[in-house]
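Here the complex is missing one protein chain, while the rest keep their positions.
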Amino acid sequence: MTLDLIESHGLTLEEYERIKKRLGREPNLTELGIFSVMWSEHCSYKSSRPHLRKLPTKGPQVIEGPGENAGVIDIGEGLAAVFKIESHNHPSFIEPYQGAATGVGGIIRDIFTMGARPIALLNSLHFGPLEQPANQLIMEGVVAGIAGYGNCIGIPTVGGEIYFQERYSHNPIVNVFCLGVAPVDQICRAKASGVGNPVIYVGARTGRDGIHGVTMASEEFSEDSQSKRPNVQVGDPFLEKLLLEACLEAMKAGVVVGIQDMGGAGLTCSTCEMGSRGGTGVEIELARVPQREENMSPYEIMLSESQERMLLVGQKGREEELLRIFGKWDLEAVVIGEVRECPNLVVYNKGQKIVEIPNRSLADEAPQYHRPAEKPRYLSELIRWQDLDFPQPSDYNTLMLEMLKSPHLCSRRWVYQQYDHMVRTNTVVVPGSDAAVLRLKGTRGGLAISLDGNSRYCYLDPGMGAMLAVAESCRNVACSGARPLAATNCLNFGSPENPEVMWQFIETVEGIAQACKTFDTPITGGNVSFYNETNGAAVFPTPVLGIVGKIDDLQFARESHFKDAGDEVYLLGETRAELGGSIYLEQVGLPLCGPCPTVDPSQEKVLQDGLLELIRKGLIESAHDVSEGGLALALAECCLAPGCGLQVEASTSLRPDYYLFSEAPTRVVVSVKKKEEAEFLQAVSSLPVTRLGTVAHEDFQLSVNEQLLISIPIPTILREWNTSLDRVFGIE
Amino acid sequence: MKFGVIIFPGSNCDHDTYHALKHAMGQETVFLWHQDTDLQNVDAIIIPGGFSYGDYLRCGAIAKFSPIMGSVHRHTRDGKLVLGICNGFQILQEARLLPGVLLRNAGLKFICRHVHLRTENGETPFTTACKKGQILRLPIAHNDGNFFISPDELVQLQENEQIVFRYCDPDGNITPEANPNGSVHSIAAVRNREGNVMALMPHPERASEPLLGSKDGRSIFQSMINQEK
Amino acid sequence: MKAKVIVQLKEGVLDPQGQTIRRSLNKMGHLEVSKVRQGKYFEVEFDSPKDEQTIRQLVEEIAREVLSNPIIESFEIEDIS
Partner (left out) sequence: MKAKVIVQLKEGVLDPQGQTIRRSLNKMGHLEVSKVRQGKYFEVEFDSPKDEQTIRQLVEEIAREVLSNPIIESFEIEDIS
């Protein structure tokens, strides 16, 4: 092994020494490749694992926490919800359509390998500003890719979030979330157990897609135009649909002992992880692996990241049954090996043993690093918004319209109309509200799901930003009438080798841990994506939180928009002047300044519990959380879906623009039927509550301290807000 | 009435349609596998939405070669009911059981949203529960719903009253803005000349329960059920 | 043996994709582009050693019945080799 070769595999010399010690000899090239992917940051979490341990992962609701393909929670009535989030940032930058599409394909596989039928997809997207045509192209491709995959496979994309910020221009963030449902007793695990059981490969043939390291210097790799080979994976949603149906059918038939998808690190990862979890060994013969291209080397076969492939362990003696099910769905399924007692990964090529590595050394004994962390310099140099002297807006109407059509705040209709958000006929609350709500067929109940994470706040204060993300996600779920049950998270950061990034990461994890403890939403899994940086400029710390909540009776599901003219409008929670990181400051041309808003998780919890109780008493018609854009935007959003108006007379001791556009959390706008008002006021007494006004028919009118600041006809607002993205993307 | 819902590889509204017929409409319903030829004595066949064979090549182009399609042809010749929804529309056209073709949406994007439909013919076995001129609100979700037919054939469609639904605004006006995908003449649904085969791009099965925001889709299924009497 | 087949929309059939490409080319400044039509291209490979005549018949059949929809599309066999 040359130093070059070791380094080009992303391994340090120390790591190489460790490999040698573990094997008791020099690895061969294929083994080196296997170690390099399993010990990569992506697979081994070597920089993050020590910190992730701080996350709460237990609770009576948790059936399966981090460690499996996806988290599993008990949602009552004998059902389990299986969910996880993944990043596909880099591939989406290289080829937006296919990068996003294969991201969706990957997360769907994580869910159905657990035996659950996927019923919902969500996504969190961060792009560079849309003024730059290159960013438009990325966004258009990513959205089309998500749509192309999800629509074809027939899983509704029911929600998500989109942010724009310069730091994402060369490094978009594409996080995709999937949730599935299964009877609790049918959850399947990614374990290879039962010595002698067949190891079966099913799905797409293996090609040279996504083989890592591209610039291999060895003889084996310099011989052809390897490096010029496109390193882009193309998704095949149709094939995955067949895989999904066939796998669920096989698991239901009880002939599957263990199953794992081949995602990152392909055959390598699935074989050694399944063996490691089962305490067994997996032995395979590469000559039996279905191949799409000619003359693939063992190295390439083991490291290929071709999509739409599964590895499963069947029951000895029932292979025929399994193969028949896959045959019914026109899928290629081949027995490529066997479960063995000796806990090693053993790979043969045409009868010749070429790899033998202890599973644990790959899956569990990867190096771990306590990387140095240091508070970033920029944090002590942040401008405080309170120190800036900026005038009140002279024309609130114009300002309001500008904000409504800014990409940060405008309607996401252009995006979600490209997603089939209704297929499977479970979507009770469609995109455009706070959380998506899906019914659970055969029960009275449903689930609410939200993804959140405002990276502007996280940049200003990673720990607080992370708590705000958890709080907002839970608040969205609560506004829908659901009790938050559990969480997943995707942590997108720059290089962990940069102490400042590492500091941001640690703060973030601690923030999430603290908030999730308070909200009693254990983390059931997630994903860490490091190295999101271009030319040394890292993305903002971007944690994305996914919260899943349960509604026991869907008659208590709520949407964010107002229902009827004449209803009374109230604000739950207090408005503090917290403008750091706000859209308002950006809108009036100020730089990003701190401090970001602050949240007290226990206070937030009191508010959310109170809100849920009010909803369950039937006192609330609609509920909408106050977030980006502040109260003014929240109120406008409540009007826009149904196209009704609003008459608000507010009073405040704050400067009116602070009052209207502060992004202080822990606030919810609710509407209440006139005849329920007295009862509502009585029931709400323990929470801070302010009357704002009345739902009207036509105009949006907002007075503060008896001065009419905003008065715009609803159709005008609606047009600007709804069609803003249409205009960006040139729809005539 | 006994309904059969065909499953092709890539069908993805099969379970939705089954659920709507069986649980929302209370009808006996079975799945029919595309490789089979036995129709299990169903009275009506539904070809559901989805992406049969991934919609690769052309929507519906590969599905038409499945063995079950021979039985569908026979069922049609016997005068029994066949309803195509979305991808089912495309398959029935590829199989020449319905006229026209469905091209890419004029805006080149997949569209998922509610639309309004005006009942143009209230006397087909699929619309007796609607009156002529009645407006239904149903969701669409498709990439290729842009109905195209030659001018001559359009005249024939009109003469034979084969146009069953057209896209309209909430008040029933047929306007270019209310046409979501560029369809000729705003056509959303057509029937065959004999009247026992109909297909539409919108999804009635997604609008058959109040919980999902509209139950206008029921009238199409109800009309079919009414035929039994 | 390999056959190359081009499938195109017939004249008179709306081609939204072609139109959109033409419009965006014009917008980008390529004003001299007056029309764009988009079609499909297939390469079909055969592994049995048949003569060109037989292959041509086969390809014609496949192109007519599977690769194209005669209501809106026409096909052309470009090349067999």
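Details
The letters A, B and C name the chains in turn, as written, and every chain counts its residues from 1.
Quick note on the criterion: a contact is a pair of C-beta atoms (placed from the backbone, for glycine too) under 8 Å apart; a residue touches a chain by one contact, two chains touch by 3 or more.
Not measured: the values here are computed from a predicted model.
Here one chain is not drawn; of A:Ser40, A:Thr157, A:Ser276 or A:Ser306, the residue touching it is A:Ser306. In the complete assembly, the contact with the undisplayed chain comes from A:Glu293, out of A:Glu77, A:Glu249 or A:Glu293.
By the touch definition given at the top, chain B reaches the unshown chain through residues 53-54, 56-57, 62, 65. Think of the hidden chain as still there; on chain C it touches residues 6-8, 18, 21, 24-25, 28, 30, 32-48, 50, 58, 62, 66-67.
Contact residues of chain A toward the unshown chain are 94-95, 98, 204, 207-209, 229-230, 232-236, 238-239, 292-293, 306-307, 330.
One rule holds for everything that comes next: only the chains that are shown with their structure count from here on.
Chain contacts here run in a simple line, from one end chain through to the other with no loop closing. With centres taken as mean Cα positions, chain B sits 35 Å from chain A.
Rounded to a whole number, the gap between the C-alpha centres of chain A and chain C is 41 angstrom. Taking each chain's centre as the average of its CA atoms, chain B and chain C sit 29 Å apart. Shared interface positions of chain C, i.e. residues touching 2 or more other chains, are not present. Shown for chain A are the residues that touch two or more other chains, of which there are none.
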